[in-house]
Each structure stands twice: as C-alpha cells, then as structure tokens.
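Can you read through this structure? Questions will come right after.
The complex is shown incomplete by one protein chain, all other protein chains being positioned as in the whole.
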Amino acid sequence: MARKTYIAAINEALFEEMRRDPMVLLIGEDVRIGVFAGTRGLHKEFGDKRVLDTPISELAVAGAGVGAAATGLRPVVDLMFGTFLYLAFDQIANQAGAMRYMFGGQTRLPLVYMVQNGTGASAGHHHSQSVHQFFMNMPLIKVIMPATPYDVKGLLKAAIRDDNPVIFLNHLALGGQRGEVPDEEYLIPIGQGEIKRSGSHVTVCSVGLMVHHSLKAAKELEKEGIDVEVIDLRTLKPWDEALVLHSVAKTGRFVAVDEGHMVCGAASEWAATVAEKAFHDLKAPVKRVTSKPVPIPFSPKLEKAVVPSPEEIADAVRQVLGTRVPA
Amino acid sequence: MARKTYIAAINEALFEEMRRDPMVLLIGEDVRIGVFAGTRGLHKEFGDKRVLDTPISELAVAGAGVGAAATGLRPVVDLMFGTFLYLAFDQIANQAGAMRYMFGGQTRLPLVYMVQNGTGASAGHHHSQSVHQFFMNMPLIKVIMPATPYDVKGLLKAAIRDDNPVIFLNHLALGGQRGEVPDEEYLIPIGQGEIKRSGSHVTVCSVGLMVHHSLKAAKELEKEGIDVEVIDLRTLKPWDEALVLHSVAKTGRFVAVDEGHMVCGAASEWAATVAEKAFHDLKAPVKRVTSKPVPIPFSPKLEKAVVPSPEEIADAVRQVLGTRVPA
Amino acid sequence: MTVTHLPTEKILDLYTRMLRIRRFEEMVGKLFAQGQLPGFVHLYIGEEAVGAGVCAALRDDDYITSTHRGHGHVIAKGGDFNRMMAELFGRQTGYCKGKGGSMHIADFEIGMLGACGIVGGGLGVATGAGLSAWYRGTDQVSVAFFGDGAANEGSFHEALNLASTLKLPVIFVCENNQYGEFTPAIHAMNITDIAQRAAGYGIPGVIVDGTDALAVYPAAAAAVQRARQGHGPTLLEAKTHRRGGHAEGEIAFLAGQDYRLPEEVQAAAASDPVIRLHTYIVEQGLIPPPQLETLDQDITGSVAAAVEFARTSPEPEIASIYEDTWV
Partner (left out) sequence: MTVTHLPTEKILDLYTRMLRIRRFEEMVGKLFAQGQLPGFVHLYIGEEAVGAGVCAALRDDDYITSTHRGHGHVIAKGGDFNRMMAELFGRQTGYCKGKGGSMHIADFEIGMLGACGIVGGGLGVATGAGLSAWYRGTDQVSVAFFGDGAANEGSFHEALNLASTLKLPVIFVCENNQYGEFTPAIHAMNITDIAQRAAGYGIPGVIVDGTDALAVYPAAAAAVQRARQGHGPTLLEAKTHRRGGHAEGEIAFLAGQDYRLPEEVQAAAASDPVIRLHTYIVEQGLIPPPQLETLDQDITGSVAAAVEFARTSPEPEIASIYEDTWV
C-alpha cells in the first residue's frame, strides 16, 4: 500500500486495464502527451495504435466511441472537460444511451467517456461546470465521480470492464489529492456508495469534491457535539439508494450536498428520493446545499462563493438539527 | 373569444409579435413552409428577410441566434424537436445561458428557442424525448411548456418580449388540442403557474401533456370522493414555487407528475422543494410519477406504457391518501 | 445508363436488391396511407440504386449506418422483410422488438448498425466501426449513408475529417436527393456538388449518377477497395431523387402547399432507377423478361407474406419495456 495522487491512481487504472485487455484503447484530445495527466505514459507503452490523438471534434469522437464499442472494442474516450460533452450530447443521449434498447438488445456498448468535472481551476464558466446531472437523467448511462485515489482507481477499472456506457468524471480539483492505494489489484462495484464518516445525528450525502467539504464540515460540527454521517455515493447512476435510506433511518435527518446547480440536479434527486421513501424516518425537512443559481464566475473569490463551502454545509446540518434558525 | 387549436394559437402569437416589433425574426429549419405548422403563413406576410430557412445546422443556428440577440435583434429560433437541441447544447449552455453573466452584464439576449417536446407521435426515441429538465438546470435560461391554446399564445408572446433566453417547448401531442383564445391581445407572465382544477385533498403538480392526464385522473378520482388540485406550472423555470407551496399547505399531500425521466428531472425538483419547504404541511410522503427509466420505445403500446398514464397518476394520488397500499 | 461489363449475375443481384426495396416500400406507403403504421415513415423509393449499388460492393461482415430514410439500406444489406415489417408495425417479432420503428431499424448480424432519426447521427458511429476494423486488423469497411441535408451538419465535417486523419476504412455515401425535407439542397449550401467538400479533408470526392445502379456499383467498389487496402475514406456523392415526398402523408400535412416544380417531379420519374435497370436488362437481353417477372412476383409475395407475418405477430408485452436495458 502506498500513498498516491488521484491522478496517479487514474493512470494506474488505465495502465492495468490496457495491459489486461487488448480491446481497450484510448482515444481523445492530446491523450498521447497526456494533457490530462491521467493518460500520461500510456502512448509510450502502448503505441500509436492504442493511444490515439484525435482532432478537436467532440461529436464525431464520441460517436466513434459508440461505433467502436458496438463492434468489439472497449474504448476509453477522453474529452478533457465536462463541458466539452455538451458538443457530444447528441451522440451520448441518442446513440450511446439508447442504441442497445432502441435496437431491442442487439448490441452492448462497453464504452467510457472520461472528463474532468466541477470547479477548482478558476478557469471561468466554460471550464468549471458540473455536468453529471445531465447524464444522470439519461436512462441507460452510468455516471461515476470518485472522491479519492482509492475509489478512482477501483471505479475506473470497473467502468472499463462494464459493458454499458459510462460517463466517468474525475473531479477537476482532486487531481493532486493523495491517499492510500493498494498494490494488489482491486475493483469497486459500480453503484456502491460508501460511508466516509459514520455518525448518528444527520446524514450528509455528496460526491466528488463535496465529500471533502462535507467531511470538513463534519469535523467542525464535531466540536459542537454534532455527529454527522457522510456518505460518498461515488457512483451517481445507478446510485446507492439503500445506503442512503438506511442511514436516514438511523439519523432521521438528511442534507444533500452537490456542486452542480440545484434545479434538476443531483441534490434534488437525493432529497426527493429520501422525502418519498424515508418520509416517516425524517425528523426534520430535507435540505439541499448546491451551487448558487449562476454561471461559475472566474474570480477565485466568487467561484468559491458560488460553490457550497464547508461552512454552508455545516450551517445546513445545524438547520436540520434545529440548532440554528434558518436565515 | 373563439375556440382555436394549440398550433393556431402559436401561429397567432408569432403573427402578432412579428407585426408588433420589426426586430423579431424567425429562423430555423423549414420555417417558410412551416414544417412545424405553428410557423405557417409567416413567410407569406413577412417575406424572405424575416422568415429564414437555414441549413440543418443546429449548433450554428443556435449560435447565430445568440449573436443576433446580442446585437439588437429579437430572434425566434425554431429547431423543430427537443432532441435536436442536443446538437446545440453547447451554444445554449455556454453562450445563451452564460454570456450576460460571464461578461458582467454587458448584454442582454432576447432570444427564443422553440421546439416540440415530449411523446405522442410514436416516432421512436429520437423524436420523443422530454428535454426540459436539462435546460431547467441551466441557471439563466427560462423554460416554458404550456398545456393549452390560451396559455401557449400568452406565454409565447411574453417569451418573445422577454429579454432573456427562453426555451419554449410546445408539447408534441397537443398541437390539435382546442380551447378558448380571446380575440383581444393578452400576455401571460412568465413564471406564473395556474390551478387548472382546484381541490382540497391532494396537490398534483405537472406541465404540458401531463396536465391533461392529471385532470383526467382527477375526474376519475372525483367518483371516489377524492378532490384533487391540479397545478399547471406552465413555466418550468423560473417556476411558481409559491403557488405549489400554498396548495400543499392546504392539501398536505403532493404528487409530482412529469413526462421526463425521473432522475434529476422536473418531478424530483418539485418533490424536493416541497419536502424541503413544506415538510411540516405534509401528511404523507411526496410522490413522483414520471416516465419509466428507459428510452422512449416506438410501439404505441410501449410508448404509452413508458409515459405516466392517468391511471398511474390516480394510483399515486390514492397512495399518498393512504387509500391504496403501494405496490 | 452506364454500359457495363459486369457479369449478368451481378446485374441481377443489383436489380434484385433494388426491386426488393421498391416493392417493400410501395407496400409500406400503402399501409401508411391506410393508417396501419404508426409514427413517421420516409420512403426510399427513387433512391434504390444507391443503397443497392453500394451494398452490392460490400461483404456481409462490412458495416453500414443509415438515416431516417433507412429501409432501403437494411434491405440492400440483406435484411429480412418479416422482421422489418413487423418492426414497422411495432410488433414483438420486429428487428427491435417494436422499440425502434421505422427510423431505428438495425440488424447487427448483417453489419447494419442502425438507422437514425437524428440527421447526421450515423456518421460518427460508422467512423467508429471503421476504427474498430482498423484496430482489430480485419479488412472490413464501414459505410455511412446520409443525405444532402446531413452534409451541413457539424457531424459530417467532424466525421470525415476524423476518418481521414486516422485513415480509416470508411466510405461516406451522400445520397443527394436534392432536398432536405422541403428545402432544396442548393438553398442550404452555396455549392452544387457536395463531393467538392472532400478536398477539405484530403480525400477523394466522387460524383456518381445515383439513379444508375451500374454507375453506383463500380464507384462504390472502387471506394471499398481503397478503404480495404488501407488508403482511407472516400466521399461518394450519389445524385438522386426521391420519387415521393419527404415523409408519407405530407400532402395532407402541408395542407396543399407545394415545394417542388412539376419539372422536378417529372425528371425524377424519368430517371427511376428500377425502371432504368429493368429496361437495360431487357434491352441488352441479359435476362429473359419472364424470369424478371417471376422475380418480381416472388418479391411481391414475400412482401405480402411479411405484412401477414407482421399483422399476425403479437404486440410486445408491456413488461418488455424493462428489457434490453443494462447488460
């Protein structure tokens, strides 16, 4: 076991899966040089045929992933940033996410779209959005966003082996995050959340960077005698409803924390589900903490203010506990 | 006052607004001939300069709408079907929905994207999806989907006069729907929902075709002595939260009915908001009724089975009333 | 008509493919007019020489992707009448179990990777199938059929450039039937020959009379050979006409509005590809007319049988909406 960065864990996952299965190939923008450092070094080992730079053509590259997956390959398509998937939206929704069903089960699509999601680079709206909610809405797309080096490795390996299309979101701000990564091979089942901190007073459900913010909030709240359970869903679709409902059955209180925008976002989904299925466990209203309803501003100060902070999360927890009057 | 079809009401709105304001122009695919019958006849009156057929190029046409709106025009961009907006997703999210904010308020964008949304033509997945949830998530886009001829006329006129980008969704199945449309001019404020049937036992919130299904369900339930309040939000973003919360304060029970997919969809948004803000009014868990989590199948029988039916809505109402044990 | 040195057998093959399409489509038109078919239906009548000419140059294990006007491509590639007709009726025995319909028929067994309701949606997928063949080191090729209208979509540009850059075995077959819906192709672009765009991707652009199967076949065969030998893609533009409207039922739909000049309709009739090839065969004395007649009767019989098969096939079970989802 060694401490590795989130990026290094991604890199390891790609190396291992490409060594394991010759049908896995990597295509995308500047994947050879590794503009997203997670792909670095692969070209050197696997060569031109398995690591392919493409023109800047998200729509066709996404479509090519579908065609390749439908005919025997297991492509990993790197499209750099979540927002660039907007240009490929049609091929993801109408082809990747529909083909198998629409054609009555004639094919399977082992296909991973890999991008960076969320804020953290102060790069302005076009490079800082959270896009997971869009793909969560698509019925047959899996969506994953791990929060730790351990999770990102195990889940990326699982995603590559999965026979369904997966949107694999690396959180932009977590690349340098360090954590334990075992030397021996492991996989993490898609769809399994994890309690990152167990607690008895309130359930906080989150994903990606927000897991870390939630843990910070929990730490702070500890001082006030508040014992927070922090769930990291890890997989956004299909998501670990049972884990969340079980936790709420214990705590009776629920806070959904998501970096995306609120309306039709992940936090709304979790909150609605809890309200629908765990209503009688709830001792207080569910509460959502999300980014403010504006594009992501450039200024680091404003960007930080738009995204949920540990303080806001802590406040939300206090609110559902009734220890703080809502503003 | 005369009874007119939904399509005719759209047509009237376009005629009136184009006559009223010379900066309004219509661009899109086959808008001259009026492949979407709502645009029929406009070319004859307004000519080549104000009614422009474009190549089949959703991304550039959507972008051109932004550029035109930013420089003094008030374009209505007809892109036919909701799913075709996927090809324009980037320009809608990253330009239309962000430009004003991102540039510190330097411009305003009076811009309407008009498409048909939802099921009803048995045309298969590519022409039958509900797309409103995607645009509801974008902070600065307004989203409208009227359910009646009266509403579609008043809201389209308001949308054209609005200085913000609007996604205007005509429901695919409602084109032939007839209803009263006043002869004199009127506008309907964006953001205002309407109680389409007032009732005291349960609040049902919906939009588009689902309003009609909900009304059918309500009629059926009447026979059982169940008195349902049916809210038609009409505008999906910004939405009439106050109307819904007020209704729930009265009924204590809430069913969200949406034709889109559940996860990160409109029903989840409404349910989450009610659970968060009207928790103490609720006598039973909120309940969502949405399309099943699969692409929209072609077969009329299957299509119908995927979309919420009046029966399913009625069942959901019974369930929140406890008059029926959940399946 | 091209004078050819092709063996009679090949000519008969071409004629058979075309006649199979023609008789099938005529029946579909009739069934639609009788209100027997749900959804939108776009017939291939008038364009048979393209699909037949190209597919006759392909092997069974080669790939094609198709369009909203896709029946002809399925049949040309060797598709089964029964399963096709059943799909159009939305039956369980259809190619896609009733989930696809006219615009979403696929037959992966014969390399037919799917029709597509999204204009331009198949070009990226075909490129990916070509990538797959190249990667796996087979000498399969991949064909993308698409229309003149689709040539104005971004997907066209990206796919051709991607395939060219990676030198993939893809043949892009543009069926220039002079119209995209109701808009003349020449009003949607400022050039007359779409093949001219090939130069922008550094690939050959070939124009062929798409109403002449004896011209299409060798042009396609040359492009296929080029692709198989690793020399990369070709853009093959087949100038053709559709004999009927854009979609069935459009006369009523357009409420009497016309968009084609009578001369155009006459020109289309005069260059009917099936009649032309029939005339050629008879004039050259290649096949005795009675044999052609028998062929026609056989095909007509098979079409009738397919209708019977479809009509007597069961509707899909409601439960099937949950099938063919995740692997």
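The letters A, B and C name the chains in turn, as written, and every chain counts its residues from 1.
Simple rule for what comes next: a residue touches a chain if its C-beta (ideal position, glycine included) is under 8 Å from a C-beta of that chain, and two chains touch if they have at least 3 such contacts.
Quick caveat: nothing in here was measured; it's all calculated off a predicted structure.
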Where does the absent chain make contact, in terms of the chains shown? A, B, C
Per the whole complex, from A:Met23, A:Ala123 or A:Leu245 the residue touching the absent chain is A:Ala123
Considering the complete complex, of C:Asn82, C:Ser155, C:Thr211 or C:Ser320, the missing chain is touched by C:Ser155
Omitted-chain contact residue, chosen from B:Ala8, B:Val31 or B:Val61: B:Val61
Touch with the missing chain holds, among A:Pro55, A:Gly72 or A:Gly105, for A:Pro55
Where the missing chain touches subunit B, by residue: 25, 27, 49, 52, 54-55, 57-73, 75, 90-91, 94-95, 99-108, 139-140, 142, 162-164
Provide the residue numbers of subunit A that touch the chain removed from this figure. 29-30, 33-35, 37, 40, 53-60, 83-84, 87, 121-127, 292-295, 297-302, 305-306
Where subunit C meets the left-out chain, the residues are 152-158, 161, 164-165, 187-191, 196-197, 199-203, 232
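Keep in mind that, in the parts below, only the chains that are shown with their structure count from here on.
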What's the farthest chain from subunit B if centres are computed as the mean of the Cα atoms? C
Using C-alpha atoms only, the most centrally placed chain is B
Mean-CA-position distance for subunit B and subunit A (Å): 29
Subunit A and subunit C, separation of their C-alpha mean positions in angstrom: 41
Rounded to a whole Å, what is the gap between the Cα centroids of subunit B and subunit C? 36
Where in subunit A do residues touch two or more other chains at once? 59, 90, 94, 101-102, 139-140
Enumerate the residues of subunit C that touch no fewer than two other chains. 96, 98-100, 104, 116-118, 121, 154-155, 325
